[in-house]
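Only one structure is covered here, and it is reproduced in the block below.
Apart from one protein chain that is not included, each protein chain of the complex appears where it belongs.
Entry: subunit A
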Amino acid sequence: MNLSRRRTLALGAAAAIFLPRIGWADATTDAIAEFTGGADLTEGGALKLTAPEIAENGNTVPIEVDAPGAEAILILATGNPNPDVGTFHFGPLSGAQMASTRIRLAGTQDVVAVAKMADGTFQRASQEVKVTIGGCGG
């Protein structure tokens, strides 16, 4: 618990997210609305979001999205100052509608994925990823 400057800064960021979270949640809502055009979202469909429960390093968190039949998948880090991570587009010749990348998380937060399916419907999946200072195992 001898905190390095880097970890200390990360902590500061983690602490700061508790208050302005509501504001950023709005940014997330806006980004989703823009992507879906206001259409309804269903949960628990073909869209699968894989992310670690606890990030081993908040600066590079591996995530994967997989949505057979999707045209595009939007990824948002709801607790980052700017929640927009990116959108993957899949053309008709894509062998699989799957992508993996690494993202930076400012603190513990929900990562959200929204998939636009070929039939024009939208699916949503989310997972909380904890960014911790770590500690003391058994």
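Throughout what follows, a contact is a pair of C-beta atoms (placed from the backbone, for glycine too) under 8 Å apart; a residue touches a chain by one contact, two chains touch by 3 or more; residues count from 1.
The working rule: contacts and distances are computed from a predicted model.
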| field | Among "Thiamine/thiamine pyrophosphate ABC transporter permease ThiP", "Fumarate reductase/succinate dehydrogenase flavoprotein subunit", "acylphosphatase" or "Sulfate thiol esterase SoxB", UniProt-listed name of the chain not shown | value | "Sulfate thiol esterase SoxB"
| Taking the full complex into account, what residues of subunit A touch the chain not shown? | 1-4, 7-8, 11, 14-15, 18, 50, 52-54, 56-57, 62, 100, 108, 128, 130, 132-138
